[in-house]
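Shown here: the complex without one of its protein chains, the others still in place.
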Amino acid sequence: MSEPTQTGAQREELVLNMGPHHPSTHGVLRFVVHTDGEIMRKAVPEVGYLHRGLEKLAESQTYAGYMPFTDRINYLEAMFTEQAYAMAVEALLATEIPPRAEFLRVIACELNRIANHHITLGCITMDLGAYTPFVYLLRERESINDLIEALCGNRITHNYLRIGGVAYDVDNIWLGQLESYLDHFEPIINEFEALIVGNEILIKRMQDIAVISRRDAVAWGLTGPNLRASGQDWDVRRDIPYGAYPQFEFDVPVGPLGRGQAGDCYQRFLVRVEEMRQSCRILRQCLAKLPEGDIKAKVPKMIKAPKGESYASVEGARGEMGCYLVSDGGKNPYRVKWRTGSFSAMSIIEHTSPGLMIADLVALVATLDVIAPECDR
Amino acid sequence: MTPIIEKSPDGGYAIGSVDKLLNLARKHSLWYLLFGTACCAIELMQTGGPRTDADRFGMMFRSTPRQADVLLLAGTITYKMASRIRLLYDQMPEPKYVIAMGSCASTGGLFQKSYSVVKGGDLFLPVDVYIPGCPPRPESLVEGLMLIQHKIEKEPWLKKAWGKLPEKIDPRLPRES
Partner (left out) sequence: MKPAEIQAYLQQKLDKQIEWHEGEKNTGDPWAIVEPDLWVDACQLARHDTELAFDFLRNLTGTDRPDDGKIEVVAHLWSYVRRHAFVLKTTVEREAPKLSSLATIWPAAVWYEREIFDLLGVEFSGHPDLRRIMMPDDWVGHPLRKDYTEQADYRGIPTSRPGYVTAMPEKVDE
(Lines give C-alpha, C1' and ligand atoms only; values in the text may rest on other atoms or scores of the structure.)
Protein backbone atom coordinates (compact mmCIF):
# COMPACT_ATOMS: atom_id res chain seq x y z
CA MET A 1 0.00 0.00 0.00
CA SER A 2 2.53 2.67 0.99
CA GLU A 3 6.21 2.43 0.27
CA PRO A 4 8.95 4.52 1.84
CA THR A 5 10.24 7.24 -0.47
CA GLN A 6 13.79 8.43 -0.74
CA THR A 7 13.38 10.74 2.23
CA GLY A 8 11.88 7.93 4.25
CA ALA A 9 8.34 9.36 4.47
CA GLN A 10 5.39 7.00 3.99
CA ARG A 11 3.13 7.49 0.96
CA GLU A 12 -0.63 7.17 1.09
CA GLU A 13 -3.42 7.17 -1.38
CA LEU A 14 -4.73 10.60 -2.39
CA VAL A 15 -8.33 11.09 -3.42
CA LEU A 16 -8.77 13.88 -5.95
CA ASN A 17 -11.88 15.28 -7.53
CA MET A 18 -12.00 15.99 -11.27
CA GLY A 19 -15.14 17.79 -12.30
CA PRO A 20 -18.03 18.19 -12.81
CA HIS A 21 -16.70 21.49 -14.04
CA HIS A 22 -13.33 20.76 -15.57
CA PRO A 23 -11.74 21.94 -18.81
CA SER A 24 -10.99 18.43 -19.99
CA THR A 25 -14.15 16.55 -19.22
CA HIS A 26 -16.62 16.47 -22.04
CA GLY A 27 -19.60 18.06 -20.49
CA VAL A 28 -20.46 17.59 -16.86
CA LEU A 29 -18.73 14.38 -15.90
CA ARG A 30 -17.00 13.82 -12.60
CA PHE A 31 -14.19 11.47 -11.68
CA VAL A 32 -13.12 10.65 -8.16
CA VAL A 33 -9.50 9.70 -8.71
CA HIS A 34 -7.70 7.55 -6.18
CA THR A 35 -4.10 8.13 -6.93
CA ASP A 36 -0.62 7.48 -5.64
CA GLY A 37 1.29 10.48 -6.97
CA GLU A 38 0.80 10.53 -10.69
CA ILE A 39 -0.18 6.90 -11.14
CA MET A 40 -3.82 6.13 -10.49
CA ARG A 41 -5.14 3.27 -8.41
CA LYS A 42 -8.60 3.77 -9.88
CA ALA A 43 -10.82 6.50 -11.27
CA VAL A 44 -14.48 6.22 -10.31
CA PRO A 45 -16.79 8.09 -12.65
CA GLU A 46 -19.84 9.89 -11.26
CA VAL A 47 -22.58 10.76 -13.68
CA GLY A 48 -26.07 12.17 -13.46
CA TYR A 49 -25.25 15.87 -13.58
CA LEU A 50 -27.25 16.22 -16.77
CA HIS A 51 -30.01 13.73 -16.04
CA ARG A 52 -33.04 15.50 -17.45
CA GLY A 53 -35.57 12.72 -17.19
CA LEU A 54 -36.07 12.32 -20.92
CA GLU A 55 -37.36 8.79 -20.46
CA LYS A 56 -40.11 9.85 -18.07
CA LEU A 57 -40.98 12.84 -20.25
CA ALA A 58 -41.97 10.44 -23.03
CA GLU A 59 -44.85 9.23 -20.91
CA SER A 60 -46.46 12.68 -20.99
CA GLN A 61 -45.93 13.42 -24.69
CA THR A 62 -47.65 12.03 -27.75
CA TYR A 63 -45.71 9.82 -30.12
CA ALA A 64 -45.21 12.56 -32.68
CA GLY A 65 -44.67 15.22 -30.04
CA TYR A 66 -41.74 13.40 -28.45
CA MET A 67 -39.54 13.83 -31.53
CA PRO A 68 -37.92 17.16 -30.47
CA PHE A 69 -37.01 15.60 -27.13
CA THR A 70 -35.09 12.84 -28.82
CA ASP A 71 -32.74 15.44 -30.31
CA ARG A 72 -31.58 16.51 -26.90
CA ILE A 73 -30.32 13.08 -25.93
CA ASN A 74 -27.32 13.48 -28.17
CA TYR A 75 -27.32 16.93 -29.64
CA LEU A 76 -24.16 16.53 -31.66
CA GLU A 77 -25.68 13.73 -33.76
CA ALA A 78 -29.37 14.34 -33.32
CA MET A 79 -30.50 12.57 -36.49
CA PHE A 80 -29.48 9.18 -35.10
CA THR A 81 -31.64 9.42 -32.01
CA GLU A 82 -34.54 10.66 -34.11
CA GLN A 83 -34.09 7.76 -36.46
CA ALA A 84 -33.91 5.20 -33.67
CA TYR A 85 -37.13 6.52 -32.17
CA ALA A 86 -38.90 6.73 -35.52
CA MET A 87 -37.82 3.19 -36.38
CA ALA A 88 -39.08 1.87 -33.04
CA VAL A 89 -42.51 3.42 -33.54
CA GLU A 90 -42.64 2.37 -37.18
CA ALA A 91 -41.83 -1.21 -36.20
CA LEU A 92 -44.93 -1.23 -33.99
CA LEU A 93 -47.09 0.44 -36.61
CA ALA A 94 -45.58 -1.68 -39.43
CA THR A 95 -45.40 1.30 -41.78
CA GLU A 96 -43.57 1.18 -45.06
CA ILE A 97 -41.21 4.13 -45.50
CA PRO A 98 -40.96 5.61 -49.03
CA PRO A 99 -37.51 5.15 -50.63
CA ARG A 100 -36.84 8.86 -51.01
CA ALA A 101 -37.42 9.35 -47.29
CA GLU A 102 -34.97 6.54 -46.50
CA PHE A 103 -32.32 8.16 -48.67
CA LEU A 104 -32.89 11.56 -47.10
CA ARG A 105 -32.57 9.98 -43.66
CA VAL A 106 -29.23 8.46 -44.70
CA ILE A 107 -28.00 11.81 -46.01
CA ALA A 108 -28.99 13.54 -42.77
CA CYS A 109 -27.41 10.83 -40.62
CA GLU A 110 -24.12 10.69 -42.46
CA LEU A 111 -23.80 14.48 -42.39
CA ASN A 112 -24.36 14.29 -38.65
CA ARG A 113 -21.72 11.59 -38.34
CA ILE A 114 -19.14 13.80 -40.03
CA ALA A 115 -20.18 16.80 -37.93
CA ASN A 116 -19.93 14.76 -34.74
CA HIS A 117 -16.49 13.45 -35.58
CA HIS A 118 -15.35 17.03 -36.10
CA ILE A 119 -16.13 17.85 -32.50
CA THR A 120 -14.78 14.53 -31.23
CA LEU A 121 -11.46 14.72 -33.04
CA GLY A 122 -11.16 18.39 -32.22
CA CYS A 123 -11.79 17.79 -28.54
CA ILE A 124 -9.34 14.88 -28.43
CA THR A 125 -6.58 17.08 -29.78
CA MET A 126 -7.62 20.03 -27.61
CA ASP A 127 -7.55 17.94 -24.44
CA LEU A 128 -4.09 16.72 -25.32
CA GLY A 129 -2.90 20.27 -25.82
CA ALA A 130 -3.18 21.03 -29.54
CA TYR A 131 -5.68 23.84 -29.96
CA THR A 132 -5.34 24.46 -33.70
CA PRO A 133 -7.02 21.31 -35.11
CA PHE A 134 -10.05 22.04 -32.95
CA VAL A 135 -10.51 25.48 -34.44
CA TYR A 136 -9.92 24.15 -37.98
CA LEU A 137 -12.64 21.56 -37.46
CA LEU A 138 -15.02 24.12 -35.95
CA ARG A 139 -14.65 26.07 -39.16
CA GLU A 140 -15.47 22.96 -41.18
CA ARG A 141 -18.42 22.18 -38.98
CA GLU A 142 -19.91 25.55 -39.82
CA SER A 143 -20.31 24.41 -43.45
CA ILE A 144 -22.29 21.38 -42.30
CA ASN A 145 -24.35 23.60 -40.01
CA ASP A 146 -25.23 25.77 -43.00
CA LEU A 147 -26.31 22.75 -45.03
CA ILE A 148 -28.44 21.36 -42.23
CA GLU A 149 -29.93 24.76 -41.53
CA ALA A 150 -31.00 25.00 -45.16
CA LEU A 151 -32.45 21.50 -44.85
CA CYS A 152 -34.52 21.74 -41.70
CA GLY A 153 -34.22 25.16 -40.14
CA ASN A 154 -31.95 24.64 -37.16
CA ARG A 155 -28.21 24.15 -36.79
CA ILE A 156 -28.36 21.60 -34.00
CA THR A 157 -31.41 19.89 -32.45
CA HIS A 158 -33.07 19.55 -35.80
CA ASN A 159 -36.49 17.90 -35.39
CA TYR A 160 -36.22 16.82 -39.02
CA LEU A 161 -37.48 13.23 -38.97
CA ARG A 162 -41.12 12.36 -38.55
CA ILE A 163 -42.82 9.06 -37.86
CA GLY A 164 -43.15 7.69 -41.37
CA GLY A 165 -40.50 9.74 -43.15
CA VAL A 166 -38.92 13.14 -43.02
CA ALA A 167 -40.40 16.61 -42.72
CA TYR A 168 -38.91 18.59 -45.59
CA ASP A 169 -37.82 17.77 -49.09
CA VAL A 170 -34.63 18.85 -50.81
CA ASP A 171 -34.24 20.52 -54.19
CA ASN A 172 -31.46 20.49 -56.75
CA ILE A 173 -29.90 23.64 -55.33
CA TRP A 174 -29.36 21.96 -51.98
CA LEU A 175 -28.05 18.82 -53.61
CA GLY A 176 -25.61 20.96 -55.59
CA GLN A 177 -24.47 22.61 -52.36
CA LEU A 178 -23.98 19.18 -50.79
CA GLU A 179 -21.88 18.08 -53.72
CA SER A 180 -19.68 21.15 -53.61
CA TYR A 181 -19.30 20.63 -49.85
CA LEU A 182 -18.06 17.09 -50.46
CA ASP A 183 -15.64 18.33 -53.11
CA HIS A 184 -14.36 20.86 -50.58
CA PHE A 185 -14.22 18.50 -47.61
CA GLU A 186 -12.51 15.40 -48.92
CA PRO A 187 -9.14 17.14 -49.38
CA ILE A 188 -9.57 18.61 -45.88
CA ILE A 189 -9.42 15.12 -44.36
CA ASN A 190 -6.03 14.70 -46.03
CA GLU A 191 -5.02 18.11 -44.73
CA PHE A 192 -6.11 17.09 -41.22
CA GLU A 193 -4.07 13.92 -41.45
CA ALA A 194 -1.03 15.86 -42.58
CA LEU A 195 -1.57 18.37 -39.77
CA ILE A 196 -2.00 16.22 -36.73
CA VAL A 197 -2.45 12.50 -37.25
CA GLY A 198 1.22 11.72 -37.68
CA ASN A 199 2.33 14.16 -35.01
CA GLU A 200 4.91 12.54 -32.78
CA ILE A 201 3.60 14.14 -29.58
CA LEU A 202 0.09 12.90 -30.26
CA ILE A 203 1.37 9.41 -31.00
CA LYS A 204 3.44 9.32 -27.84
CA ARG A 205 0.43 10.39 -25.78
CA MET A 206 -1.99 7.96 -27.33
CA GLN A 207 -0.16 4.90 -28.63
CA ASP A 208 -0.37 1.84 -26.36
CA ILE A 209 -2.22 3.85 -23.72
CA ALA A 210 -5.34 2.46 -22.05
CA VAL A 211 -5.62 -0.67 -24.15
CA ILE A 212 -9.08 -2.24 -24.06
CA SER A 213 -9.00 -5.81 -25.30
CA ARG A 214 -11.67 -7.22 -27.55
CA ARG A 215 -13.06 -9.50 -24.84
CA ASP A 216 -13.37 -6.62 -22.43
CA ALA A 217 -14.98 -4.41 -25.02
CA VAL A 218 -17.63 -7.02 -25.79
CA ALA A 219 -18.21 -7.97 -22.15
CA TRP A 220 -18.59 -4.36 -20.99
CA GLY A 221 -20.95 -3.51 -23.83
CA LEU A 222 -18.83 -1.07 -25.81
CA THR A 223 -20.15 -0.29 -29.27
CA GLY A 224 -19.36 1.81 -32.28
CA PRO A 225 -15.88 3.10 -33.07
CA ASN A 226 -14.63 2.06 -29.62
CA LEU A 227 -15.53 -1.56 -30.32
CA ARG A 228 -14.09 -1.49 -33.81
CA ALA A 229 -10.84 -0.01 -32.58
CA SER A 230 -10.52 -2.97 -30.20
CA GLY A 231 -10.65 -5.35 -33.12
CA GLN A 232 -14.28 -6.52 -33.27
CA ASP A 233 -15.55 -6.17 -36.83
CA TRP A 234 -19.11 -5.02 -36.19
CA ASP A 235 -21.22 -2.26 -37.71
CA VAL A 236 -25.00 -2.18 -37.38
CA ARG A 237 -25.34 -0.53 -40.79
CA ARG A 238 -23.72 -3.49 -42.48
CA ASP A 239 -24.58 -6.41 -40.20
CA ILE A 240 -28.19 -5.69 -39.18
CA PRO A 241 -29.05 -3.46 -42.15
CA TYR A 242 -31.79 -0.91 -41.84
CA GLY A 243 -33.11 1.87 -44.05
CA ALA A 244 -31.36 2.40 -47.34
CA TYR A 245 -27.94 1.14 -46.21
CA PRO A 246 -28.07 -2.20 -48.10
CA GLN A 247 -27.82 -0.22 -51.34
CA PHE A 248 -24.52 1.41 -50.48
CA GLU A 249 -20.97 0.19 -50.65
CA PHE A 250 -18.71 1.27 -47.84
CA ASP A 251 -15.83 -0.08 -45.80
CA VAL A 252 -15.88 -0.41 -42.07
CA PRO A 253 -12.56 0.55 -40.48
CA VAL A 254 -11.48 -1.97 -37.84
CA GLY A 255 -8.40 -1.66 -35.64
CA PRO A 256 -5.47 -1.95 -35.73
CA LEU A 257 -4.89 0.64 -38.44
CA GLY A 258 -1.45 2.08 -38.94
CA ARG A 259 0.69 2.12 -35.82
CA GLY A 260 -0.08 0.75 -32.40
CA GLN A 261 -2.02 -2.19 -31.08
CA ALA A 262 -5.76 -2.76 -31.29
CA GLY A 263 -7.71 -1.11 -28.50
CA ASP A 264 -5.37 1.72 -27.59
CA CYS A 265 -6.28 5.40 -27.74
CA TYR A 266 -4.55 6.00 -31.05
CA GLN A 267 -6.65 3.35 -32.77
CA ARG A 268 -9.85 4.93 -31.48
CA PHE A 269 -8.63 8.18 -32.98
CA LEU A 270 -7.68 6.68 -36.36
CA VAL A 271 -10.93 4.74 -36.74
CA ARG A 272 -12.90 7.98 -36.51
CA VAL A 273 -10.77 9.74 -39.11
CA GLU A 274 -11.33 6.86 -41.51
CA GLU A 275 -15.06 6.84 -40.77
CA MET A 276 -15.34 10.41 -41.99
CA ARG A 277 -13.94 9.30 -45.33
CA GLN A 278 -16.40 6.44 -45.59
CA SER A 279 -19.27 8.76 -44.77
CA CYS A 280 -18.27 11.00 -47.67
CA ARG A 281 -18.30 7.92 -49.88
CA ILE A 282 -21.83 7.02 -48.77
CA LEU A 283 -23.00 10.59 -49.35
CA ARG A 284 -21.69 10.56 -52.91
CA GLN A 285 -23.55 7.33 -53.60
CA CYS A 286 -26.71 8.87 -52.13
CA LEU A 287 -26.41 11.83 -54.42
CA ALA A 288 -26.05 9.58 -57.43
CA LYS A 289 -28.94 7.27 -56.58
CA LEU A 290 -31.53 9.52 -54.90
CA PRO A 291 -34.99 8.38 -56.10
CA GLU A 292 -38.06 10.52 -56.63
CA GLY A 293 -41.24 10.12 -54.64
CA ASP A 294 -42.95 10.96 -51.37
CA ILE A 295 -41.05 11.95 -48.33
CA LYS A 296 -43.49 10.67 -45.75
CA ALA A 297 -45.75 7.66 -45.48
CA LYS A 298 -49.37 8.03 -44.50
CA VAL A 299 -49.69 7.75 -40.74
CA PRO A 300 -52.76 8.70 -38.69
CA LYS A 301 -52.83 12.17 -37.25
CA MET A 302 -53.01 10.90 -33.70
CA ILE A 303 -50.71 7.91 -33.62
CA LYS A 304 -51.77 5.10 -31.32
CA ALA A 305 -49.32 2.28 -31.53
CA PRO A 306 -50.73 -1.20 -30.87
CA LYS A 307 -49.86 -2.92 -27.62
CA GLY A 308 -46.41 -4.41 -27.68
CA GLU A 309 -42.83 -3.39 -27.60
CA SER A 310 -39.97 -2.92 -30.00
CA TYR A 311 -36.29 -2.26 -29.93
CA ALA A 312 -34.66 -0.38 -32.80
CA SER A 313 -30.97 0.34 -33.06
CA VAL A 314 -28.93 2.45 -35.41
CA GLU A 315 -25.19 2.88 -35.77
CA GLY A 316 -24.64 6.25 -34.20
CA ALA A 317 -21.34 8.05 -34.30
CA ARG A 318 -20.71 7.20 -30.64
CA GLY A 319 -21.94 3.66 -30.67
CA GLU A 320 -25.15 1.76 -31.01
CA MET A 321 -28.07 4.04 -30.33
CA GLY A 322 -31.01 1.89 -29.34
CA CYS A 323 -34.58 2.84 -28.50
CA TYR A 324 -36.71 0.39 -26.50
CA LEU A 325 -40.34 1.39 -26.76
CA VAL A 326 -43.22 -0.15 -24.80
CA SER A 327 -46.72 0.71 -25.87
CA ASP A 328 -50.00 0.01 -24.11
CA GLY A 329 -52.28 1.11 -26.93
CA GLY A 330 -52.72 4.70 -25.80
CA LYS A 331 -51.58 7.90 -27.45
CA ASN A 332 -48.52 8.32 -25.22
CA PRO A 333 -45.68 5.81 -25.08
CA TYR A 334 -45.79 3.70 -21.92
CA ARG A 335 -42.01 3.49 -21.53
CA VAL A 336 -39.07 4.61 -23.61
CA LYS A 337 -35.54 3.56 -22.79
CA TRP A 338 -32.47 4.76 -24.61
CA ARG A 339 -29.48 2.52 -24.96
CA THR A 340 -26.51 4.75 -25.64
CA GLY A 341 -22.87 4.13 -26.40
CA SER A 342 -21.58 6.66 -23.87
CA PHE A 343 -23.20 4.92 -20.89
CA SER A 344 -21.28 1.71 -21.54
CA ALA A 345 -18.13 3.64 -22.33
CA MET A 346 -18.29 5.43 -18.96
CA SER A 347 -18.75 2.16 -17.13
CA ILE A 348 -15.53 0.70 -18.52
CA ILE A 349 -13.39 3.60 -17.27
CA GLU A 350 -13.21 2.28 -13.71
CA HIS A 351 -12.03 -1.07 -15.02
CA THR A 352 -9.39 0.36 -17.38
CA SER A 353 -7.99 3.07 -15.14
CA PRO A 354 -5.70 1.22 -12.67
CA GLY A 355 -2.08 1.86 -13.57
CA LEU A 356 -2.72 4.82 -15.85
CA MET A 357 -1.36 8.27 -15.17
CA ILE A 358 -3.78 11.14 -14.63
CA ALA A 359 -2.89 12.64 -18.01
CA ASP A 360 -3.72 9.30 -19.62
CA LEU A 361 -7.15 9.42 -18.04
CA VAL A 362 -7.80 12.55 -20.09
CA ALA A 363 -6.71 10.72 -23.25
CA LEU A 364 -8.90 7.73 -22.36
CA VAL A 365 -12.03 9.77 -21.72
CA ALA A 366 -11.50 11.88 -24.83
CA THR A 367 -10.97 8.94 -27.15
CA LEU A 368 -13.86 6.94 -25.69
CA ASP A 369 -15.94 9.93 -26.77
CA VAL A 370 -18.31 10.13 -23.84
CA ILE A 371 -20.62 13.08 -23.59
CA ALA A 372 -22.76 13.78 -20.60
CA PRO A 373 -26.26 14.00 -22.11
CA GLU A 374 -25.95 10.64 -23.81
CA CYS A 375 -24.73 9.08 -20.62
CA ASP A 376 -27.34 10.65 -18.36
CA ARG A 377 -30.29 11.14 -20.71
CA MET B 1 -20.00 62.74 -20.26
CA THR B 2 -18.48 61.40 -23.44
CA PRO B 3 -14.70 61.50 -23.53
CA ILE B 4 -13.27 64.51 -25.35
CA ILE B 5 -10.31 63.65 -27.51
CA GLU B 6 -7.90 66.45 -28.39
CA LYS B 7 -4.99 66.06 -30.74
CA SER B 8 -1.87 68.03 -30.04
CA PRO B 9 1.43 68.21 -31.90
CA ASP B 10 3.08 65.71 -29.58
CA GLY B 11 0.24 63.16 -29.59
CA GLY B 12 -2.99 63.98 -27.88
CA TYR B 13 -5.05 63.53 -24.79
CA ALA B 14 -8.51 62.44 -23.83
CA ILE B 15 -10.62 63.98 -21.13
CA GLY B 16 -13.36 61.95 -19.60
CA SER B 17 -14.76 60.76 -16.34
CA VAL B 18 -12.96 57.93 -14.60
CA ASP B 19 -16.16 55.89 -14.69
CA LYS B 20 -16.38 56.13 -18.46
CA LEU B 21 -12.78 55.19 -19.06
CA LEU B 22 -12.86 52.35 -16.57
CA ASN B 23 -16.06 50.96 -18.03
CA LEU B 24 -14.65 51.26 -21.54
CA ALA B 25 -11.75 49.09 -20.52
CA ARG B 26 -13.93 46.64 -18.59
CA LYS B 27 -16.52 46.06 -21.25
CA HIS B 28 -13.99 45.27 -23.95
CA SER B 29 -12.31 42.61 -21.88
CA LEU B 30 -14.99 40.29 -20.61
CA TRP B 31 -13.66 36.87 -19.75
CA TYR B 32 -16.25 34.16 -19.58
CA LEU B 33 -16.02 30.92 -17.69
CA LEU B 34 -15.51 27.84 -19.84
CA PHE B 35 -18.67 26.20 -18.65
CA GLY B 36 -21.46 24.56 -20.51
CA THR B 37 -23.75 21.71 -19.68
CA ALA B 38 -25.80 20.85 -22.75
CA CYS B 39 -26.60 21.84 -26.35
CA CYS B 40 -26.08 25.55 -25.77
CA ALA B 41 -22.46 24.77 -24.95
CA ILE B 42 -21.94 23.68 -28.54
CA GLU B 43 -23.33 26.97 -29.82
CA LEU B 44 -21.06 28.72 -27.33
CA MET B 45 -18.09 26.85 -28.80
CA GLN B 46 -19.17 27.78 -32.30
CA THR B 47 -19.44 31.41 -31.20
CA GLY B 48 -15.87 31.27 -30.03
CA GLY B 49 -14.94 29.63 -33.31
CA PRO B 50 -13.70 31.19 -36.51
CA ARG B 51 -16.95 32.47 -38.04
CA THR B 52 -18.52 34.37 -35.17
CA ASP B 53 -15.37 35.17 -33.34
CA ALA B 54 -16.01 36.18 -29.75
CA ASP B 55 -12.35 37.02 -29.35
CA ARG B 56 -12.78 40.18 -31.39
CA PHE B 57 -14.90 41.56 -28.52
CA GLY B 58 -12.08 40.83 -26.15
CA MET B 59 -13.82 37.79 -24.76
CA MET B 60 -11.88 34.68 -24.04
CA PHE B 61 -12.69 31.63 -22.00
CA ARG B 62 -11.06 30.95 -18.69
CA SER B 63 -11.10 27.57 -17.04
CA THR B 64 -11.08 28.78 -13.48
CA PRO B 65 -13.85 30.92 -11.99
CA ARG B 66 -11.32 33.00 -10.09
CA GLN B 67 -10.26 34.63 -13.35
CA ALA B 68 -13.68 34.97 -14.97
CA ASP B 69 -16.09 37.90 -15.12
CA VAL B 70 -19.10 36.33 -16.76
CA LEU B 71 -20.79 33.04 -15.96
CA LEU B 72 -22.65 31.87 -19.02
CA LEU B 73 -25.24 29.33 -17.97
CA ALA B 74 -25.20 27.41 -21.21
CA GLY B 75 -27.48 24.43 -21.02
CA THR B 76 -29.92 22.68 -18.76
CA ILE B 77 -29.35 22.91 -15.03
CA THR B 78 -30.20 19.88 -12.91
CA TYR B 79 -30.62 19.80 -9.16
CA LYS B 80 -27.46 17.73 -8.85
CA MET B 81 -25.48 20.37 -10.71
CA ALA B 82 -27.11 23.44 -9.13
CA SER B 83 -25.09 23.38 -5.93
CA ARG B 84 -21.86 23.11 -7.94
CA ILE B 85 -22.86 26.07 -10.10
CA ARG B 86 -23.54 28.07 -6.97
CA LEU B 87 -20.02 27.16 -5.78
CA LEU B 88 -18.60 28.36 -9.10
CA TYR B 89 -20.54 31.61 -8.83
CA ASP B 90 -19.37 32.20 -5.27
CA GLN B 91 -15.76 31.73 -6.33
CA MET B 92 -15.92 34.44 -8.98
CA PRO B 93 -14.58 37.81 -7.82
CA GLU B 94 -16.71 40.96 -8.03
CA PRO B 95 -17.83 42.50 -10.37
CA LYS B 96 -19.44 39.45 -11.91
CA TYR B 97 -22.35 38.90 -14.26
CA VAL B 98 -24.54 35.95 -15.09
CA ILE B 99 -26.06 35.32 -18.50
CA ALA B 100 -28.78 32.71 -18.84
CA MET B 101 -28.26 31.38 -22.34
CA GLY B 102 -31.06 29.50 -23.95
CA SER B 103 -34.49 28.58 -22.73
CA CYS B 104 -33.33 25.84 -20.35
CA ALA B 105 -31.25 28.22 -18.28
CA SER B 106 -33.87 30.98 -18.45
CA THR B 107 -36.99 29.08 -17.47
CA GLY B 108 -36.35 25.36 -17.67
CA GLY B 109 -36.99 25.20 -21.40
CA LEU B 110 -38.80 22.23 -22.80
CA PHE B 111 -38.10 20.22 -19.65
CA GLN B 112 -40.94 21.83 -17.72
CA LYS B 113 -42.42 18.50 -16.68
CA SER B 114 -39.11 16.93 -15.78
CA TYR B 115 -38.41 15.92 -12.20
CA SER B 116 -34.72 16.69 -12.17
CA VAL B 117 -34.37 20.01 -13.99
CA VAL B 118 -34.18 23.37 -12.22
CA LYS B 119 -36.81 25.58 -13.83
CA GLY B 120 -34.46 28.44 -14.59
CA GLY B 121 -31.12 29.72 -13.40
CA ASP B 122 -32.68 32.67 -11.62
CA LEU B 123 -34.14 30.40 -8.93
CA PHE B 124 -30.74 30.25 -7.27
CA LEU B 125 -28.54 32.85 -9.00
CA PRO B 126 -29.02 36.55 -9.84
CA VAL B 127 -29.27 36.62 -13.63
CA ASP B 128 -28.46 39.77 -15.60
CA VAL B 129 -29.34 38.87 -19.19
CA TYR B 130 -31.68 36.22 -20.59
CA ILE B 131 -31.07 35.01 -24.13
CA PRO B 132 -33.99 33.16 -25.69
CA GLY B 133 -33.50 30.34 -28.16
CA CYS B 134 -33.14 26.61 -28.24
CA PRO B 135 -30.26 26.88 -28.83
CA PRO B 136 -29.68 30.57 -29.54
CA ARG B 137 -27.81 31.25 -32.73
CA PRO B 138 -24.31 32.67 -32.35
CA GLU B 139 -25.71 36.03 -33.42
CA SER B 140 -28.19 35.93 -30.51
CA LEU B 141 -25.43 35.10 -28.09
CA VAL B 142 -23.38 38.02 -29.37
CA GLU B 143 -26.43 40.27 -28.90
CA GLY B 144 -26.70 39.05 -25.31
CA LEU B 145 -23.01 39.73 -24.70
CA MET B 146 -23.43 43.21 -26.14
CA LEU B 147 -26.31 43.81 -23.73
CA ILE B 148 -23.95 43.00 -20.87
CA GLN B 149 -21.50 45.46 -22.39
CA HIS B 150 -24.19 48.14 -22.42
CA LYS B 151 -25.00 47.32 -18.83
CA ILE B 152 -21.36 47.69 -17.87
CA GLU B 153 -20.87 50.99 -19.63
CA LYS B 154 -23.71 52.49 -17.60
CA GLU B 155 -22.41 51.28 -14.27
CA PRO B 156 -21.36 54.09 -11.97
CA TRP B 157 -18.39 52.12 -10.84
CA LEU B 158 -16.82 54.62 -8.50
CA LYS B 159 -20.13 55.33 -6.77
CA LYS B 160 -20.58 51.58 -6.32
CA ALA B 161 -17.03 51.09 -5.15
CA TRP B 162 -17.29 53.96 -2.66
CA GLY B 163 -20.42 52.53 -1.11
CA LYS B 164 -23.20 54.55 -2.73
CA LEU B 165 -25.43 51.97 -4.39
CA PRO B 166 -26.58 52.72 -7.95
CA GLU B 167 -30.19 52.81 -9.08
CA LYS B 168 -31.48 49.95 -11.12
CA ILE B 169 -29.82 50.10 -14.52
CA ASP B 170 -32.03 49.00 -17.39
CA PRO B 171 -29.99 47.55 -20.29
CA ARG B 172 -32.73 48.59 -22.69
CA LEU B 173 -31.99 52.26 -22.16
CA PRO B 174 -31.18 54.13 -25.41
CA ARG B 175 -27.61 53.39 -26.28
CA GLU B 176 -25.14 56.22 -26.46
CA SER B 177 -23.09 56.20 -29.64
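Labels for the chains are A and B, by order of writing; each one numbers its residues from 1.
We adopt the following convention: contacts are C-beta pairs under 8 Å (C-beta built on N, C-alpha and C of every residue); 3 or more make two chains touch, one makes a residue touch a chain.
Keep in mind that this is a model prediction, so the values were computed, not measured.
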Based on the whole complex, identify which of A:D127, A:D264 or A:E320 touches the chain you can't see. A:E320
May I ask which residue of A:A91, A:L195 or A:V211 touches the chain that does not appear here? A:A91
Contacts of chain A with the absent chain, listed as residue ranges: 47-48, 51, 53, 55-56, 59, 91-94, 218-221, 232, 234, 239, 306-311, 313, 320, 322, 324, 326-327, 329, 334-335, 337, 339, 343-344, 346-347, 351, 376
Residue numbers in chain B that touch the chain omitted from display: 79-80, 82-83, 107-108, 112, 115-116, 118-120, 123-124
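Definition applied: only the chains that are shown with their structure count from here on.
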Which residues of chain B touch chain A in the complex? 34-39, 41-43, 45-46, 49-51, 63, 75-76, 78, 80-81, 84, 88, 110-111, 113-117, 134-135, 137
What does chain A use to touch chain B in their complex? 20-21, 23, 27-28, 48-54, 56-57, 60, 68-69, 72, 75-76, 119, 135, 138-139, 141-142, 145, 155-157, 372-373
